[in-house]
Every structure is written in structure tokens, then in C-alpha cells.
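Coming up: chain A.
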Amino acid sequence: MTVGTAVVNILVFPGFLFLVALGLAGEFVDRKLYARFQNRQGPPWFQPVADVLKLFGKEDVIPEEADRTTFNLAPVFALAAVVAASLYIPLWSATSLFPFDGDLIVVLYLLLIPTVCFFLGGWYSRSVFATLGAVRAITQVFAYEIPLFVALLAPSLLANSWSISKIAAYYAAHPWLWLVNLIGFGVALVSLLGKLERVPFDTPEAETEIVAGSFTEYSGRRLAFFRLAINCEAIVGASLIAAVFLPFGLGLAPWLGFLVYLGKVLLILGILALLRTLFARLRIDQMIDFCWKVVAPIAFLQVLINLVVRELI
Partner candidate 1 sequence: MPDKERIVRVPIGPQHPALKEPESFMVDLQGEKISAVTLRLGYNHRGIEKGCEERTYVQDVYLVERVCGICSHSHSTAFVQAVEEIAGLELPHRAAYIRTLIAELERVHSHLLWLGVAGHEIGFDTLLMYTWRDREQVMDLFAELTGNRVNYGINTVGGVRRDISPEQLPRILKVVDALEERTKYYIELAMTEETLAQRLSGVGKLSKEDAVLLGAVGPTARASGVDRDTRRDDPYAAYGELEFQVVTDDRCDVFGRAVVRLGELMQTYSMIRQLVRQMPEGPITVKAPLRIPAGEAVSRYEAPRGEDVHYVKANGTDKPERVKIRAPTLANTQSVAKMLEDGYLADLPIVVAAIDPCFSCTDRMIAVKTREDARTMGWEELVQYGVRWYRERGVDVSKIKMRGDSTA
Partner candidate 2 sequence: MSDAETVVAKLVAKFPSLTGRVNVQRATRVWVEVDRQAFAGVFHFLVKDLEFSNLCMITGLDEGADLGFIYHLARNGGLMANVKTRCTKGESMQTITPTFLGGGIYERELMDLFGARIAGLPEGRRYPLPDNWPKGEHPLLKDWRPREKGAQDA
């Protein structure tokens, strides 16, 4: 791979620009579904694009009391971390752009950065309420992060690798084995909801909720970066889960594989939107308590199952 293709890969396809486009499309799907569940028409398809363009054209206000450096950098870092994470996830091909052993761990930590940025951005806005929101955001990290780690590491026990590409390849080679990880799939979805701050916390698109917490003082471009970061995080998170838990269509022709990949992401986004309005909102609510008492044990159960299965095969 030459430096030139690498740069194109990172910036355009399937890196930054592609991811942003997909993230905006994902936002539309989420908002439209949410509106439909509430008996409303919902926004037109170009809405997220218009929102972002509009925000880029807005005046940027930095509160006087805020720590300018952190306040400015937090949104950019959040987006950068998400884009970086996407480079290590195999989207529709068998391998990711830059695979290496242990990239699963790197991706998980990269995906932690946006939350930390939300925290820092809120904290250094020096607004009492943004600070409160920030503290709460960082508190809930500990609730969903452990189950998410455990759930994603369980499949790797069977595949005997910490490389996402290798895990995906392993399950593609043993098609029936993905069924073993169904519990982990559920846990990962629930944890992803927490990560995206979708149901229990600031839902990025629920009209009222973005106001709360860390983003209160943000406006214009920086707000747009935060929104993009969350949108992309949804796509990256969905892709990660799809790669690890839904290993289908990896060996297909590129265009067909791409469609299968889109289908997988759409499915996960649809489930997330549904959870936001109806059924599985039952699962994500009692965040801390629920995560520790229910989700984490289930995640560990998945590890146990995988250990047993590993002995059997």
C-alpha cells in the first residue's frame, strides 16, 4: 500500500468522508424512525446534511470562562478518534485497512475517547450544568464499558485472536459458530446504546436532549463536530458489532459485500432506534444498576459459554 492510497483511504474512502456520509445517513434513519414511532412524519432525507452545513455557517461562541484550548479541541479529538477507530474495523472486506494483532483492544479504547471528550468539553465549559452533565457522562462509562469489553472479547476467545479481522475471518470460516455469541450480541447492543448516549443520556437527535449536559455551551462548528462524532460513532460501533458478531458476506464480490455490510449496519441502527422508542428501552434504562447487576453478569456468562465451547471443538 503506497502512502498515496493510504491517505486517500484515510481521508476519503472508506475513511473520513465516507464515514461522515454514512453517519449522517444513520442520523436520518434514526430520526425518521423515531418520528414514525411517535406518529409523526419526520425530517426529510437531507436533514442531517442541512444541519451540519448550517452549523458550519454559524457564529462560533466561546464562553469567556471556558478553557479555550480544551473547549476548542474536544470536538475535533472526538471526531478524530472515531475516524481512527474505523480504520481498524473490517467493513465489508475480510480485513480492515490496517489490521494487526490486538486492534480490537485499540478500537475499544479509541471509542472511549469521544466520551472523554464530551466530558472534557463539558467540564471546561465551566458551566455548572455542563459540568454536572460531564461528570455524569464519565460516570456511566464504567457501567457500560465493562460489559461491552467482555462481550466483544468473548468471541475472540473462540477465534483465538485479538484482531478483529482474524475474528471475522474465523467466524466466516465456521458459519454456525456465530450463534454461540448471540448473548454477547445483545449485550454489545445494549452497551452501544450507553456508549452513544442514546437512550439513557443525551440522545443526540431527540430535540430536547442535546441541550443537556456537555454541549450546552457549544455552538456552530464545534457543535457540528460533536454531532458528527456521535453520528460516526454510531456507525463505527455498529460496524464493530457487525464485524464481530455478524460475519456474513465477507467473501462476496465487493459491491455485494458492501450491500450486505450496509444491511447489517442498517439493521443495527434500526434496532437502536426501536429501542429508543419502544421495546428495548426496557433494557437500557436503569443504567448503572442494570449494567452491573444484569448486563455484566450476562456478558461473563457469554465468556463462560465460549470457554466451554472452545473445549468441545
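For anyone wondering why these and not others, all candidates are chains of the complex that A comes from, given by their letters.
Quick notes on this structure:
As a working rule, a residue touches a chain if its C-beta (ideal position, glycine included) is under 8 Å from a C-beta of that chain, and two chains touch if they have at least 3 such contacts; residues count from 1.
Here the structure is a predicted model, which means the values were calculated and not measured.
One candidate from 1 or 2 touches chain A in this complex, that being 1.
Those residues of chain A lying in contact with candidate 1 across their complex are 36-40, 65, 126-129, 132-133, 136, 199-202, 206, 208-209, 211-213, 216, 274, 277-279, 281-282, 285-290.
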